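Submitted below is the structure of interest, expressed as structure tokens.
Note that one protein chain of the assembly has been removed; the remaining protein chains are unaltered in position.
Let's turn to chain A:
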Amino acid sequence: MPFFGFRGGVHPDYNKGATSGKPIEVMPVKEGALYGVPLAQHIGAPAKALAAKNQEVKAGELIGQSAGFISANIHAPVSGRVVALQDLPHPVTGKTAGIVIEAAGDQSGIVPVNVSAKFQETVLNAGIVGLGGATFPTNVKLSPPKKVDTLLLNGAECEPYLTCDHRLMLEKTEEIIKGADIIRKALNIENLIIGIEENKPDALAAFGKFVSAYKFELIPLEVKYPQGGEKQLIKACLNRTVPEGMLPLEVGVIVHNVGTCLAVFEAAENKKPLIERVVTVTGAVKEPKNLLVRIGTPVKDIIEYCGGFLGDPRKVVMGGPMMGFALSSLDVPMMKGTSGILVFRSEDLPDLRQCSCIRCGRCVDVCPMGLIPSVMDRFVVKEMYEALADWHVMNCIECGCCSYDCPSRRNLAGGFKTSKREVMKILKAREAQKNG
């Protein structure tokens, strides 16, 4: 079994023990509860609202129409009545347009997805986006403009605390493989590779049983973060290097998260739209769980369902601790890309007192993209975006390894994230100058 590895990366405490052994539990829909469904749960243009106030909707009914190429459909997660079309709190943008549904008592039945002859259309109809967190519309990824020879399934789940993919891999092993098989057949891809971090031997064993029946390659991955980064995964499994600024497609690969594959299977085989997903709720909550939750459920209901807070919460993070977003409000709804809800008390939080960069070079050593974060940080502070562009800030995958390892607690990754927009402008201007 080949394994090539990549440079850099860190080894944070994984803290997965609280939930890794807990089977996925279904969080029931509560009559009268409000579900806030954002119209933008994917990168790209927000969907167009199809529902009107006071309209009765059924779970699975289309309420948001994909608007444009990189956009995704949105379905009613529950049956009930639309009570408002209003802004909802959003962890990144502050607020986002959404549709609020009050759940009815009867939740039997889900409106099936329109299965189309073209498999990509079925995926589009089901509203599937990348469930690993990047939320790129899956149908777009599944319509490669180039020949793809390898489908790579990402089962690394390298973010600390999160166990939702791990549980899916154990409980839905064959469905995931079948989903991958559907993709493989539809796109005529020869190789299927499934990469799983070595700290999940049970998942490796579960997939191992199907290797000969479905003819794929199973690769145990080194346990380190960000092993699940697309480019890192491709390097580790195939020893191919995706050129800077390009997509995996460039080297003939598409990467899908295991949860996404499952969603594809459920859409294609069971006609089920994406209206729920598994989320790991852990940290300072009374009963940490892996929960199957309807999209739109407010974070506070989810935490309540897990027995409430343990002690005094200080920070609530949506996603993993390395790349997730700190929430300012517990009214933020569960979205398609939400893989975790983590609660931290003051005593769980690291000392964040910043001091000057001591040029220790630790950030340089751990950057999986071969960047020099300490130097880039100086440019961020001085708003020198030209220089930032020249030091390849656009190649930063925002993994947070540099910030994680910085003893001076510099806000490295955060600075790069926020500077990218300005740098993008400069690069576009340069491009225009070159071509004009």
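Methods note: a residue touches a chain if its C-beta (ideal position, glycine included) is under 8 Å from a C-beta of that chain, and two chains touch if they have at least 3 such contacts; residues count from 1.
Here is the rule we use: contacts and distances are computed from a predicted model.
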Name per UniProt, for the chain absent here [options: "Ion-translocating oxidoreductase complex subunit D", "ABC transporter permease", "Cytochrome d ubiquinol oxidase subunit II" or "Nitrogenase iron-molybdenum cofactor biosynthesis protein NifE"]: "Ion-translocating oxidoreductase complex subunit D"
Contact residue for the chain not shown (choose from A:68, A:201 or A:414): A:414
Residue of A:41, A:79, A:403 or A:419 touching the missing chain in the full complex: A:403
Residue ranges of chain A at the interface with the undisplayed chain: 7, 10, 12-13, 160, 231, 241-246, 313-317, 319, 321-330, 342, 344, 349-353, 355-361, 364, 368-372, 374-375, 391-392, 395, 400, 403-409, 411, 413-414, 417
